[in-house]
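For this view, one protein chain was removed and the others were kept in their places.
Naming follows writing order (A and B), and every chain is counted from residue 1.
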Amino acid sequence: MPAPQDNPPARRQRLSRVVNIGLPYLWLGVFFLLPLLIVLQISVAEPRLGQPPYTPLWEWLESGVLQIQVNLQNFMLVWEDSIYLTAFLNSLWVALVCTLLCLLIGYPMAYAIATAPPRWRIPLLMLVILPFWTSFLIRVYAWIGILKTNGLLNHLLLALGVIDTPLNILHTQTAVYIGVVYSYLPFMILPLYANLSRLDPTLLEAAADLGCRPLRAFVRVTLPLSLAGIVAGSMLVFIPVVGEFVIPDLLGGPETLMVGKLLWTEFFGNKDWPLAAALAIVLLGLLVVPFVLMQRLERRMEDSA
Amino acid sequence: MPIALDRRNLDTWQDPKATPYVRIERVSKRFGEHHAVEDLSLDIFKGEFFSLLGSSGCGKSTLLRMLAGLEYPTAGRIYIDGVDVTDVPPYSRPVNMMFQSYALFPHMTVAQNIEFGLKQERLGRGERAERVDEMLELLRIAELRRRKPEQLSGGQRQRVALARSLAKHPKLLLLDEPLGALDKRLRENTQFELVNLQERLGITFITVTHDQEEAMTMSTRIAVMDAGQIMQVDTPTAIYEYPSCRFVAEFIGSINQFEGKVVESDGDQLLIETRLGRPMRVRNFHPLALGTPVTLAVRPEKMRLCLDYREDGVNQLRGVVEDIAYLGDVSIYRLRVEGQRVEMTLTNTQPRTEQVLTWDQEVAIEWSPTSAVVLTE
């Protein structure tokens, strides 16, 4: 006689539980963990001329000995050569500045959309999303036309008499800031809008009723309640910007040293896949740390206060 | 039926020399084409527990929000304690409001919610803490001080909202459907508590409600509103016993109405001929010309069984029992009297098995001339 828990419905339930829990893990395993392991494996290999252009992690020698070769020099080089550290720091700095700028510009925009009359909200959101319908690359290219010495911006400023000589903005870090903020602003606005549009307007009325002037009510009620949106938007901007390649490459100058560009050089220019992989691993580590910190902060905010 | 509270000492509104604490002077509020409040004037006196009663969309909430400063009138002036506050923003008014949704700050604890308003004043830390404790104690929620609003039940939230709006010791408290989100039993208990609190603190309360029973129980006076206007302002008793128009009569409780016209006017008594063909006598203080079309209104509980029915009896009717609704303390009988339905309430003094009336029974009923009202509007 079968045990009671082995009857078909119970078995089906258990199976569906295994599938329910297992599927996300399988997904993560195949599309995240496995590629990560491959990158990790490449990062401890040595570059060589051939196909693939790196040494294998293990090899069966004729004597039946399994030889595993782990090369940590790539990580050593990343640590020792100051150019990589400088690039990491500069990338983090650019990402930080851009995130703050996006927040500064995006918050009022998201707030304005969230508090606009309902029939205006969808059109306004569309205006935020609309640029996505044009290729990202084309939009960044367009900034070259705007920012270059003979470009639209300089012509405009010269015509208005604001400046006498054209500004050299293109191929500077400023151009990178402009390009990044422009490209990533929607990623800040959308989560903030989602958050702010859920904010109960009577909370602000209550604050006003209790003697709070609008600015103070914003600081004490709106801002803390939109913290989740701020965190989400900041992550969506900060993380991809650290590894951004196209914008610094097109708009940045020689001094814009960012990890994305170094990765490109190592991978394509130097065919040094292992070093490129090591850089990618370190970059991942640098991004996971602030992410975990942010999450912990968020959890603490929820628990306490 | 509503239980009137002891308000014997409160009748400031009858003193012609008293100055109103809140004066609403010909106030209108329009939202586009919609007239939410239309040319409305109202005086409310210090210490009152005043209710704005009406169905949804009648303008009562808009009026309350204008008192709080959350809306500004399109026309007219509002004075609080003699000061014109019409254009004063909410954060500068000596008024606090308890919101229908409570509007508790979800990111703050109970204590922080209560302290919020105090922080906007120049109060010391110690004084603030004292005031918070006082409020927690007043509403008996001290054990909730560290909780977040999401961890509270509906009743607890209501108390926190009340504590928060009282923390600044306002002279005038506005309550928007203060009991609307509570279940029935909790609502009844809280009604008494609110009144006790109001009497103890001596604060003027203005509350908005759509629940007539709630208004009757708590208020010193009630303003019945419809379509942005006030239909009648009076004490609960007067509103119930002497409705000024058919709208008020119908809105509060149930009432039997007989249409007819004045056929005889004799001092303070009128004789009215109704469609039922019988004369009805009613006491009336305002002279009415003969032939004036009127409605005679009689509350169901004012009806009684008639033991000496006569074909030409005044204020007497005969009908057949159509429906009986047993409510425990009372029973409601629906009678059919010559094509018109008449409702009568009798107190169940006998056990149910010995009910006096049963279905399809023919009964005679009557009422005293002083129990009916004449409505001309």
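Quick notes on this structure:
Rule of thumb we're sticking to: contacts are C-beta pairs under 8 Å (C-beta built on N, C-alpha and C of every residue); 3 or more make two chains touch, one makes a residue touch a chain.
One rule holds in what follows: contacts and distances are computed from a predicted model.
For the omitted chain of this complex, the UniProt record lists the protein as "Putrescine-binding periplasmic protein", which is one of "Putrescine-binding periplasmic protein", "Lactate utilization protein C", "Thiazole synthase" or "Amino acid ABC transporter membrane protein (PAAT family)".
Every visible chain touched by the undisplayed chain in the complete complex is listed here: A.
The chain not shown here is touched by just one of A:Gln67, A:Thr134 or A:Thr265, and that residue is A:Thr265. Considering A:Gln69, A:Thr134 or A:Thr149, the position touching the chain not shown turns out to be A:Thr149 (whole complex).
Contacts to the hidden chain, counted on chain A, fall at residues 47, 49-53, 81-83, 86-87, 135-137, 148-150, 168, 171, 246, 249-250, 253-255, 257, 262, 264-265, 267-272.
Please note the rule applied: only the chains that are shown with their structure count from here on.
The geometric centre of chain A is 59 Å away from that of chain B, both derived from CA atoms. Of all residues in chain A, those touching chain B in their complex are 200, 202-203, 205-213, 216, 220-221, 224-225, 305.
Within the complex, the chain B residues that touch chain A are 68-70, 89-92, 95-97, 99, 101, 103-109, 112, 116-117, 120-121, 164-165, 168.
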